[in-house]
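As you look at this complex, bear in mind that one protein chain is not there, while each of the others sits in place.
Here is chain A:
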Amino acid sequence: MGIRFVLMVNKQGQTRLAQYYEYLTLEERRALEAEIVRKCLARNEQQCSFVEHRNYKIVYRRYASLFFLVGVDDEENELAILEFIHLLVETMDRHFGNVCELDIMFHLEKAHFMLEEMVMNGCIVETSKSNILTPIQLMDKTS
């Protein structure tokens, strides 16, 4: 499994989105998130975006007030994951228009759907923005 989890965390360390591709109990998730946030949010711009934690490699990127953190296994290409994060942000930006933390808060389900279109079973399955957004827009129309 390439991608193990995707997290979005704001500057204060509050989780805004958490998607796991392996089963962890709620307590385990909470503990993991707290550890990662402590580790990653303390780092500055001049430091690299990769952190090793437990048996994960964490690739993260900061957009304004929001941190995007992706936990991958050792084999994964870190730069590709950085591009994946950027793609995710661009996709959300196209959908919401100037995406911000509030958009994700109020449309958490939609953010999950986008992620589901892009990643399945820890594998990236879709990398085209329009392909990702078409079904979501269709669903919006029908419901």
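One rule holds for everything that comes next: a residue touches a chain if its C-beta (ideal position, glycine included) is under 8 Å from a C-beta of that chain, and two chains touch if they have at least 3 such contacts; residues count from 1.
As a convention for this text, contacts and distances are computed from a predicted model.
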| request: Refer to UniProt and select, among "Pre-rRNA-processing protein RIX1", "Exosome complex component RRP41", "AP-3 complex subunit delta" or "CCAAT-binding factor domain-containing protein", the name of the complex member that is left out. | output: "AP-3 complex subunit delta"
| query | Which parts of chain A are in contact with the chain that was left out? | reply | 1-2, 14-18, 21, 23, 26-27, 29-30, 43-44, 46-52, 75, 77-80, 82-83, 105-106, 108-109, 112, 116, 120-128, 131, 135, 138-139, 142-143
